[in-house]
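Here's the structure we're looking at; comments come further down.
Missing here is one protein chain; the remaining ones are kept as they sit in the complex.
Letters are used for the chains, namely A, B and C, taken in the order the chains are written, and counting of residues starts over at 1 for each.
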Amino acid sequence: MPPRPSRRRVPPYGFLAAVKGNLGAIAVGLKYFLDPNRFTLHYPREYIRLKPGYRGFIVLNKAKCIMCESCARICPAAAMKMVRFQAPDPRRPGKMKLYKYPVINYQRCIFCGYCVDVCPTEALRHVPAHDVVYYNLEEMDLNLEQFQVEPKSPAEVEGGIPVRYVFDPERGLVKVPEKGQAGGG
Amino acid sequence: MAGVVDTIISWIFWPPLFQLVIAPGLVAALAIVIFILWFERKTAARVQMRVGPYNVSPRLGGALQLIADLIRYSFQEPIIPKTVDTAAFILAPLAMLVISVVPTAAIPVSPLPWTWPIPMEHSLLVALALTTLSPVFLVAAGWASNNKFSVIGSTREAFMVTAYELVFIISLLAVAAPVHSYNLVEIVEAQAGWRMFAILNPLAFLAAFIAILMSTSGFPFEIPESEHEVVAGPFTEYSGLLYGIDMGAAYIKRYVMSVLLTIAFLGGWKPLDPQPGAGLLAGYIAPLVVVLVKATIVMAVMSFFRAVYGRYRLDQAVDLAWRVILPMALAGYALGLIYGYLGVI
Amino acid sequence: MSTLRSREARAGPPEEGRLYVGNLDAAARRARELLLGKMKLGKLVDWGTAFSLWPVHFTTSCCGCEFAATWSPRFDAERYGALPWLSPRQTNLIVIEGTVTKKMGCALRLVWEQMPHPKFAIAMGACALDGGIFYNSYNIVRPWEVVPVDVFIPGCPPRPEALARAIVELQRLIREKGVASKWIEEGEREDKPAPIPKEDLCSWWRG
Partner (left out) sequence: MSLDAVRSRAEEALRGVYTGVEEGKGFVAFRVPAERVVEAAEALKSAGFDHVKSVTAVDRPKEGVIEVTYHVSSYSDPELARGIVGITVSLPRDNPRMPSLSRIWVSAEFQEREVFEFFGVVFEGHPDLRPILLIPPLAEKHPLRKDFIVKEEQVYKGGITKLEQPP
């Protein structure tokens, strides 16, 4: 559609309008100064518990993995790779079998969740953790053992209080404590 | 023994020293400025539904934030680029700091003659003249930096100086007219009861208030250092302690001008009325505290405007100063002349 | 680029014909030993630096939105004493948000050099760590090849809590390791060497 010429609303102009506008601005500022509606999340002490389905960190359940490589092939950032092991096959004694398991490199992972979606046996799943930071790059490149460990949100580990936000028609966003269990779990 | 203590006290409270260095001079200025900066950040946060500085000292509500900033600035690397004029670059902020405090020498905080640092008849004029000095050093700081943003910021400051100085002087002369005196003590003594000039002459008070905001880059007029346009204005090249001094000097100037505004318009020490023969506490310290509290409230109101107003453009600010605020100040002066002619006060 | 003049003065012998006021070098050293050794000034400096991390943000990609959200009312990061500042001379933290192209790498290096010591860097998002989905692009550099990065945040983009966590971790790093006081003690912070030298980054730059 071509742009339609819009009719601009001209604000009221003049000395009285200016005085009124300034006083109105100060009045609004004073209203919020005297009765602030502060909904700041005090982050290390409080945290937002993520809803199910949030694309957080990814954890592997090795028992379910059928080594189909779909996750590594679909990864758009080439963050997920297959590591290969050659070991004796328990079903056919004397023969060797090639085992392949995915590992992830969080340096590149963009948390798109394609690998979780494509996994045919739900061996990969998202963990509701999202605020993990690293001091160096090496520890972000996980190996097979580290990939099976479920990462914990540091705020949860340090004993933060889970909160959630609800919309109040009069006051806007309001922070309320999460109902039910406090702490982890 | 008591004689020794008395001697020491008399040395500390020797007005020329005490007034310039301790209160309302440098030490009190720094303390109040640190409080006001914290208050400014907290107020802006409060109006914007935030918390503001908090985690540095949760029990005090983050009141130590400015101390932390000061420590960090003091122990950061002071970068002095090779392209600057080194002597001017270093001396300009220091001179600005010193010159900003100097007007307090002419501002009396008590009616008793032994508390005046320099007994003079025209103290209002002297204080006004001394407050006009510090922009020179701000412009010099920008010029010495030899950076395009600094030079642009300095030029903006120079524009602002031409815009606000006249307004400030005329609006303060509106106070001197009805009293028939340039002596600040007489001006305060004329404001007995609730007849303070802020109520009698609101036009001049408002003009002086806006002129203070303009002169110290208060928030609606933070034009020389507007960081979205010129990086940090005259302070672009300053880092570490020198930048802290720079910023502190601007706020100290605002503080000194607020003290002057308090004396001239808000009745100074007026709820108190020290009689001749009053002691150190009743005659000097108590009026001083009243003045400082009033000045702090004035600065707090100025800080509150940071949360309400957006920044003006340079042309808008200069236009406002010449077309609206200057006629307002002149009208206030006319009102003061009428008061003086009728002998209201 | 810029030097500490006193360091220059300390290095060479006093020139003849200059006003020579005692042994300034030894006096400075003694004062430093007194302040750092006896009065435990280092802890104070670390405390001040940790709670006064003013970030200059180097926004090249979508992570800038999350940076803005972190300083928004909901995740107010000014609680940690971090005030976003747009002039690098007065800051001590750079937050690298997003893909850094080869041409932008030079700008990143120049901004980094403008900042006074002690200074810190946070690399935010997958693009700033290893390129993200642009890992095989012909025109990007990794920010950790240009400046020494202290804290890495994975995510595309990370949530505001993750950036807040990075600031908290950086504060902990400064206070536990005493990075800021180490700078005063040794005069120079030991930078992790950046793999790409500045000459390669800024070969095209005529400035």
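The rule is short, and it goes like this: a residue touches a chain if its C-beta (ideal position, glycine included) is under 8 Å from a C-beta of that chain, and two chains touch if they have at least 3 such contacts.
Computed from a predicted structure; not experimentally measured.
Just so you know, the chain we are not showing touches A, C across the whole complex.
Across the entire complex, the residue among A:Val103, A:Cys119, A:Val132 or A:Ala155 in touch with the chain not shown is A:Val103.
For the chain left out of this panel, the touching residue among A:Lys20, A:Arg73 or A:Arg164 is A:Arg73. For chain A, the residues touching the chain absent from view are 2-3, 5, 62, 69, 72-73, 75, 78, 80-90, 97-101, 103, 144.
Against the chain not displayed here, chain C makes contact via residues 101-103, 135-139, 203-204.
Everything below uses one rule, namely that only the chains that are shown with their structure count from here on.
Taking each chain's centre as the mean of its C-alpha atoms, chain A lies 27 Å from chain C. Centre-to-centre separation between chain A and chain B, using Cα means, comes to 48 Å. Our note on geometry: chain B versus chain C, Cα centroid distance of 34 Å, whole angstroms. Looking at chain B, one finds that residues 48-51, 54 touch two or more other chains. For chain A, the set of residues that touch two or more other chains comprises 38-40, 42. Residue ranges on chain B touching chain C, taken from their complex, read 41, 45, 48-56, 62, 64-65, 67-73, 75-82, 86, 227-228, 231-232, 235-240, 243. Here chain C touches chain B in the complex through residues 1-5, 44-45, 47-52, 73, 76, 78-81, 83, 85-87, 89-90, 92, 114, 116-118, 180, 183-184, going by the rule given at the top. Taken in their complex, chain B has these residues touching chain A: 43, 46-51, 54, 304-305, 307-309.
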